[in-house]
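Got a structure here, written out as structure tokens. Questions coming.
One chain of protein is taken out of this complex; the other chains stay put.
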Amino acid sequence: MTTALMLLPLAAGLAAFLIRSDAARRSLLLWTARGHFLLAVLVIGAYFPGGSLIAAVVSPVPEPSSPWFAYDPLGLLFLGIASLLFLGAAQYAVTYLAAEKRDPGEDADGGFIFNNAPEAVFTGCLLLFLSAMTAVTASRHMGLLWALIEATTLLSAPLIYFHRHKRSLEATWKYLLICSVGIALALMGNLFLGAAGLKSGVGLDLAPLLSGAGALDKPLLKAAFLFLFVGYGTKMGLSPFHTWLPDAYSESPAVVSALLSGVLSTAALLGILRVNAVCASAGLADFTGGLLVLFGLLSVITAALFMLGQRDYKRMLAYSSIEHMGIIAMGAGLGGGAVFGALLAALSHSLVKAGLFFTSGLILAAEKTRRISDVKGLWRRAPRTAVLWLAGFFLITGTPPSGVFLGKLIILREALALKQYWLAGAFLLFLGLLFGGMARVFISMTFGERVPKPGERPFEERAGLLAPAAAFLVLVVLAGLYLPAWLQSLLAGAAANIGGKL
Amino acid sequence: MEIVKPLLQFLAAALLAPLLPGVINRVKAFFAGRKGRPLLQLYYDLAKLLRKTPVYSRTTTWVFRAGPLLGAAALVTALALLPFAGRPSFLSFDGDFIFLLYLLGLARFATVLAALDTGSAFEGMGASREMQFAVFAEPAFFMGLASLARVTGQTSLAGMFGALTGGTWSTAAPVLALLTASFFLVLLAENSRVPADDPDTHLELTMIHEVMVLDHSGPDLAYILYGAALKLWLFAALIGSTVLPRHSGSWAGDSALFLLMMFGLAAAVGVVESVIARLRLTKVPYMLITAFAFSALALIFQMGR
Amino acid sequence: MHTLAELIIVFVILLNLALSVTGGLAACIRLVAVQGVVAGILPLLAGDGAPHARTVIFAAAIMLLKGAVFPWLLLRARDRSGAGKDVEPLISYPASVMLCLGAFIASSWLGSRLPLPDTGVAWIVPASLATIFTGFLLITTRSKAITQVLGYLVIENGIYIFGLALFVEQPLMVELAILLDVFVAVFVMGIAIFHISREFDHIDTAELSELSDWRRGEYGK
Partner (left out) sequence: MLLVLLSLALLLAGSALALLLARNPGRAQDAGAYYAVAASLAGLVPAVRVLLTGETETLALPWSVPLGSLSFNLDPLAAFFLVPVFLLTGLAAVYGADYLKGYAGKKPLGLAWAAFNVLTAAMVLVLTAANAVLFMVGWELMAAASFLLVLFEHEREQSRRAAFLYISAGGVGALLLLAAFALLGRSSASLDFALFSAPAGAAASAVFLLGLFGFGLKAGFVPLHVWLPEAHPAAPSQVSAVMSGVMIKTGIYGLIRLLGFLPVWEEWWGWTLLAAGAASCLIGALFSLAQHELKRVLAYSSIENIGIIVMALGLGVVASINGSPVMAGLAFAGALLHVLNHSLFKGLLFMGAGAVLHGAGTAELEALGGLGKRMPRTAAFFLAGAASACALPPFNGFAGEFLIYLGAFKALGQPGPAGLAGVIAGLSLAAAGALAAAAFSRAAGTAFLGEPRTEMAARAHEAGPLMLFSMGALALLCLLSGLAGPFLLLPVGTASAAAFGLPPALAAAASAAQPLAGVAAGFLVLLAMIAFGAVKRKVFLRGKTPAQGLTWDCGYAAPTARMQYGASSFAQPLTDFFQPVLRKIGQYPVITEYFPARASFSREAQAVFYNSVYRPVAVRIRDLAYRFSWIQHGRLQLYILYIVVTLILLLLWKL
């Protein structure tokens, strides 16, 4: 089943390049996403033999795990995130592509005319990206994991450059180069990791690495971690390696931004968590944890600095992503119970941020601008979008009931339990600044009296664009009201994979 | 008899209060070398006013009519709390002086609203000034009561004045002296006497209390005049009880001495009015701040002992 | 054979120096190609005894890719984009050389600090680290997009050499995947350069700095 999970989008992606008919390609995208989601549900369900309804329906025969690809709870969690997000993204993309066909063209802020990339390339890359992402979550070899993460980078570059104009090109270029350089450093890290295991002959397979971590050469392992951390941290968007992120998130189409922030960053996060687990088993938890906490906090601070006075609402969302990556890194670094919180925060952040990016796409379509100061009274022009936008604000800032809130609470509690008072204080301070910075933006955009632009037609809020965003936001609220036992045990299992506990 | 005594005291105060302005006027007349109004002039005035038909402005509402009534009722109630010659009145409980303070507040509030109800520029001015001075007078008054409570360790009027004995004057003379001074200053300001105000002035622009009641007439004005007399009595009684803490044991003796003291105080007010010029309006707060300083000093002295 | 390998290492270092002073774009591309080929030879020499067939095939693939395919791609991109002849450094050439030398010294020091297993080939670790830093030097101090791709390739070369130095045997699948990634990366970058040249007048990255949050002059008032 694991293989099918990867091959389905791979085959569909390759086919997408060849299909001529737009309609056929779109339904291919939609149905592949649905199929992938179904498979993912089955795979995750199979992990809970007897514990869940799905497992009762499907035969809970465990697959023979290949040395390359196999699932542990951590992988399953990230698979679930990726598949669910892609399901929503596919729905959104199909509607978006159909609508984009009708009115292509004018850049929102520059005013110049541009062409979009061929739809076949876009759809194909989307599907291949899903395939690579699925492989990342299943990968059991550090070298292979590296190669697959680099593949996700390369496959997403054409997605960012969907609107073919100067600024998106600039964003793509920065993304491509910075991430490639980062990933190259991660390769160095893998080499160090290999070197650390040379004496004991562990190799780069995850299982022996974890079980034989004690025999690894400590200084080399440290070096490996540093390189891998900087490398994957670049991809994940931790400060100060985050510089490409606001550009790429803001210039790509909403659906791509959602995937970048919700899926791609978690791929890099997975890389860091994997190597962190190895280091933790080798007794370097303090060393790696300290770094994760340090850079996590730095990311939160950076995000707060750029949130104040931010002028572009998609960039604002991008900085908020940096903030959350920081929070997740902090949680992972603190260890213990905080890991659970970090994973919950990662899950919730992916969903909320995807919902927000979807909504930002609607706003862009309605207002034709990304400047915060040019959007006023969204309530009037697109009421449903406005509701989602405001709901997204409350959720992303950690207002209960939501998964984001629970994640933050658990992390904060662990920080205090570990007597990291200064850390907790700084964390709170900058969260407060972020809250204020974001509140200003959301209020000024959503409310107020709007002056209609000349020759403006009423805005049609397409259900296909609203529904995925609404569904994601609702899911996060539900997670705050009722976190099902199976999800809790999945999260706990995933946390146990990387040395955490509840 | 013991049940009747407080009622007798109350009735005495209620009946004798209008005599105090008369005393003041006579003292002033004496200093001015005039014969002066009759001692009972206020009684005559009240009787005359109660018989008169009032005139109401078309601007006013029930608030204007209720003002004098509420003011007088509040002051009569306050009188019911007031010890007479250091003996409790029929309404006496822990913290009764707080109630007294707020009854005075109610009277002021009612008068001010009635004044504002006329829509007159002058009455508004008076109301504004009245409220301004209250803001300075109340803390001063409060501080005075606080130091009194501290000196005596009691928290009711009757308790405080009952606990004041000649011995207290010998041990806490500076405190009590400061208190008396402070209370006297508050008395002058609250009862619109010189140097805070001039009850006999005829220039509306400079008036405070009198200007608020310009529009009242008939029984309403009678209520107001009576209320003012009660207020004067009230403050004078507070000072009198502080200065004169002698309890001979004889109710009649104490009461007579107390009444003498009251008229003495009225005479003192008259003397002050005769020898001191009126302060500029903007300086009145300073006078009240001085009163506050006196009572604060008293409290500090007492707490430091 | 180690002597030969050491000679090659010296050659790689010299190539780094050459890269830091070369002003011509085409020359730079060729220098990087040469470095790639030279690095590709290394695994054939580094081991003891005759190399495996697998090693040979892999080395051949790398030499083909780095020696022929990449230069061809990049030169084509340069011609298509009409990107002048110069690399247009942001700092002077002498400064570049000094930095390059500095990088080498730092690398030696760093190499001595890292408790790496002895490889038998002298200077291989410092050389590889120095190559990586040279790559960074090219990326950060040259203004054209194409030189940044070159810098990326130099970093890649350095990492490749470093990997050899550690004798980290990767499974073939992983090595191929890595190679494929590098290839696709360069390919995608080439396409991007082509698009850049079409959208912008120059492929000078100064133009590629429109996306910014810098609020120059809006503070301290």
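By written order: A, B and C. Residues from 1 in each chain.
What we mean here is this: a contact is a pair of C-beta atoms (placed from the backbone, for glycine too) under 8 Å apart; a residue touches a chain by one contact, two chains touch by 3 or more.
All values derive from a computational prediction rather than experimental measurement.
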item: Displayed partners of the chain not shown (whole complex); value: A, B, C
item: Candidate in contact with the missing chain, chosen from A:133, A:410, A:466 or A:494; value: A:410
item: Residue touching the undisplayed chain, where the options are B:143, B:225 or B:291; value: B:143
item: Contact with the hidden chain (one of B:39, B:131 or B:173); value: B:131
item: Touch list for subunit B against the chain that is not drawn; value: 50-51, 53-63, 69-70, 72-74, 76-77, 80-81, 91-96, 98-99, 101-103, 105-106, 108-109, 112-113, 116-125, 127-129, 131-132, 134-135, 137-139, 141-143, 146, 149-150, 153, 155, 204, 214-215, 218-220, 223, 285, 299, 303
item: Missing-chain contacts mapped onto subunit C; value: 90, 110, 113-114, 133, 136, 139-143, 148, 205-206, 208-216, 218-221
item: Subunit A residues that touch the omitted chain in the full complex; value: 173-174, 177-178, 181-182, 185, 219, 222-223, 226-227, 230, 234, 240-241, 243-244, 246, 287, 291, 302, 304-306, 308-309, 340, 344, 377, 379, 394, 397, 399-401, 405-406, 408-410, 412-413, 416-417, 421, 424, 428, 431-433, 435-436, 439-440, 443-444, 447-449, 480-485, 488, 502
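One rule holds in what follows: only the chains that are shown with their structure count from here on.
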item: Partner chains that subunit B and subunit C have in common; value: none
item: Most central chain, judged by mean C-alpha position against the global CA mean; value: A
item: Label of the chain whose CA centroid is most distant from the centroid of subunit A; value: B
item: Averaged-CA centre spacing for the pair subunit C and subunit B, given as whole angstrom; value: 97
item: Distance from the mean Cα position of subunit C to that of subunit A, given in whole angstrom; value: 31
item: For subunit B, residues that touch 2 or more chains besides their own; value: none
item: Subunit A partner contacts - residues on subunit C that touch it in the complex; value: 114-117, 132, 136, 139, 145, 148-149, 152, 155-156, 159, 162-163, 166-171, 173-174, 177-178, 180-181, 184-185, 188-189, 192, 195-196, 199-200, 208-211, 213, 215
item: For the subunit A and subunit C complex, residues of the former touching the latter; value: 68, 141, 143-144, 146-148, 150-151, 154, 157-158, 161, 164-167, 169-174, 176-177, 180-181, 184, 187-188, 191-192, 194-195, 198-199, 204, 217, 219-220, 223, 246-247, 250-251, 306, 309-310, 315
